[in-house]
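Every protein chain except one is present and positioned as in the full complex.
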Amino acid sequence: MQAIILGDGAMGTAIAAALRARGEAVLGVHGRPKPGQTHSPADLRNDLGSTGAWGEIAGPRPAVRTGCNGGETLAFDFSAGDAVAANVDAALAAGCRRFVIGTTAWEDQRDAVDRALLESGAAGVASASFSLGVALFARLVEEAGRLFSPFTEYDPFIVEWHRRTKPDRPSGTAKELSRRLIAAHGRKRRTTGPGQTAPPDHDELEVVAVRAGASPGMHLVGFDAPGETVELRLTARDRSAYVAGALASADWLLMTPRPAGLHPFESVVSDLISATASN
Amino acid sequence: MQAIILGDGAMGTAIAAALRARGEAVLGVHGRPKPGQTHSPADLRNDLGSTGAWGEIAGPRPAVRTGCNGGETLAFDFSAGDAVAANVDAALAAGCRRFVIGTTAWEDQRDAVDRALLESGAAGVASASFSLGVALFARLVEEAGRLFSPFTEYDPFIVEWHRRTKPDRPSGTAKELSRRLIAAHGRKRRTTGPGQTAPPDHDELEVVAVRAGASPGMHLVGFDAPGETVELRLTARDRSAYVAGALASADWLLMTPRPAGLHPFESVVSDLISATASN
Amino acid sequence: MQAIILGDGAMGTAIAAALRARGEAVLGVHGRPKPGQTHSPADLRNDLGSTGAWGEIAGPRPAVRTGCNGGETLAFDFSAGDAVAANVDAALAAGCRRFVIGTTAWEDQRDAVDRALLESGAAGVASASFSLGVALFARLVEEAGRLFSPFTEYDPFIVEWHRRTKPDRPSGTAKELSRRLIAAHGRKRRTTGPGQTAPPDHDELEVVAVRAGASPGMHLVGFDAPGETVELRLTARDRSAYVAGALASADWLLMTPRPAGLHPFESVVSDLISATASN
Partner (left out) sequence: MQAIILGDGAMGTAIAAALRARGEAVLGVHGRPKPGQTHSPADLRNDLGSTGAWGEIAGPRPAVRTGCNGGETLAFDFSAGDAVAANVDAALAAGCRRFVIGTTAWEDQRDAVDRALLESGAAGVASASFSLGVALFARLVEEAGRLFSPFTEYDPFIVEWHRRTKPDRPSGTAKELSRRLIAAHGRKRRTTGPGQTAPPDHDELEVVAVRAGASPGMHLVGFDAPGETVELRLTARDRSAYVAGALASADWLLMTPRPAGLHPFESVVSDLISATASN
């Protein structure tokens, strides 16, 4: 695998280090562009050119270039929300056809990015979180929601902890867990929020955020009954789980040609589960 | 429902109180017989007779007496292991045809009890634990075992807490959770035990017991990976969950005629889940 | 000890049961008076009279009647906030001179009640919580606040869990813990509240409430640092700790004559600690 890293924040840097530790070639790590700017195709082409594998891309964009070196090059985008679309365009123009996108807050550009990938026959995995733990935990929460749904004495709730300076409450992961729990459980219709001071109604899912210190993230889903409590807890110690999931997504893209367009991390996880289950 | 309670320990007393709170008739609460003794049919018949519903049982034992008051009378056995078989015989002779048995340590009498019920056309639910929470938690643990099984970086373990004076390590519930987790997970072959001082092998499931204070029971099943930990925790606050499950089993026996013989609490739980799910 | 219980809610009922289990005489348990009404001295005198120990109280109120049966009679008030002052007046008029008051939300009547006790030479222990665990936990939290105060990398926070229907956020105990932690720690000036959506400032103590199910109360005080987390957690399983503290306060009042007026539960706890420490 050859990799271009777009975004040199904590995640971009960690992915580059993990790739190098695996013996992969990191062609370049590009800092987050300044607000209003993006990476240019020339910058990226320069990285790719340094391996002698890429020339000018001209004419209609080719299908996934399996068999050529280009098919082995991945762009990891962990930059800033408003830079994703332009980054992808630049990387496509430079010849990249495989993408792992972990940037958040670019929902409004998602359709455009998906279209650009489809037009170029390129495939990408995009997720707000590449934590395998989060993906498995979310499935477990859904199962718990189904299991406890018939028993009204078990009242579900969600609590999440993150570092003091995290700007949003609740976390994106807590929102996703809430959404799935409400769907699986069926007896809660909406969530309480950080601004709520009243007790939750019986059909409100209590969702609470704690902000303190440096916690890299804990999520707790509980079901409280008169005589007992069931708790499901996911505690991250560091970013390594997120890096591992990003690399697993890269491997998934390289393993076999994938349909063009954006894929959710869930597809990677499902394949990992069934691949191993059939061994 | 009319109830005879065999065993006046903490559970027998709590069941009697819960039945009365529901407006049910508790015909009698019989103390645990002294070692080597059992309850006599005459004692129990006296309880039943006090409602005017029961006469002498003679000749071949009848099938479940639905339609008569007898069909509505349940015997709850929460006595001592070596008294179960004789208690059931006495209650059968007195005309009882529905049983909820929560006594532990009578595995060696189980076949005899099952046979006696079959011969009388009587049905019972027997379980070492009537906690709905434990039953649901065990299913969740199985699901977690299946989910995390493909991912070798998640190493499972079990910890349980109980009061300082609890004689056995680990708890019966922890043993059952271990058995189910090993079956669902597939990569652990055996458990470590309280006597083990060496680190667990990669195919040993670490099972640890904590004995302190007055805890009515906590069970923790974890999956620990390099960058994150997933924990499933069931904490009992008191015996109310056990009482609720015993009463739910009684309701299940009275809801519709059940096949003669002993049924596991799992059957009650499965029906509760699917009954509500289909509403 | 002889006891009159004012208030027949969960706490009043539990205290009556615990007193009876200890072999004490419970002269009467009086329901919470209807809004706008109070218990009459005649009602209470009737209870006291039933033991033959009390006659009409006339003339100026006597000092604590040690040596007479009256000195042994305690009034436990666990009624409603707006009934406390009138209840105390009625019990004083009926001859009671020892009080344990666990009702909440009567701060505006506190001076009047204190004055009434002083005028009658009567003594009482009043607290929003009689949990020995809470009292000891609060001292431990203060010590932790002092210990971690010099180390800016440890950021404190408070989370509390209670039943879904509890009307106030955060709990009174969490407020008291916040107050003490801020005083001992010195680097936080104020708390965040349930209505806050922004991240806490560096000098704001994050205080978060969770409302779900039937939890009788958990309080968590944490100190989160880049590489580690310290957590202090108090989990109540039921009301027994509150009952035990109320009875310990009664014993404290009967042990030796106490100065007239209201005493905090803290004084009882301090004496318990030093009494045992000197054994």
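For reference, chains read A, B and C in written order, and residue numbers begin at 1 within each chain.
Please note the rule applied: contacts are C-beta pairs under 8 Å (C-beta built on N, C-alpha and C of every residue); 3 or more make two chains touch, one makes a residue touch a chain.
Model, not experiment: these values are computed from the prediction.
Partners of the chain left out, restricted to shown chains and counted across the full complex, are A, B, C.
Touching the missing chain, out of B:G121, B:P200 or B:P257, is residue B:P200.
Although one chain is not drawn, its touching partners on chain B can still be listed: residues 153-157, 159, 161, 164-167, 169, 192-197, 199-200, 202, 206, 208-215, 222-226, 229. For chain C, the residues touching the chain absent from view are 131-133, 136-137, 139-140, 143-144, 147-151, 153-154, 225-241, 244, 272-273, 275-277.
The missing chain lies against chain A, touching residues 216, 237-238.
Note that in this section only the chains that are shown with their structure count from here on.
Centroid distances built from C-alpha atoms place A farthest away from chain B. When every chain is represented by the mean of its C-alpha atoms, the one lying closest to the mean of all protein C-alpha atoms is B. The mean-CA centres of chain A and chain B are about 44 angstrom from one another, to the nearest whole unit. Mean C-alpha position of chain A lies 49 Å from that of chain C. Looking at chain C, one finds that none of its residues touch two or more other chains.
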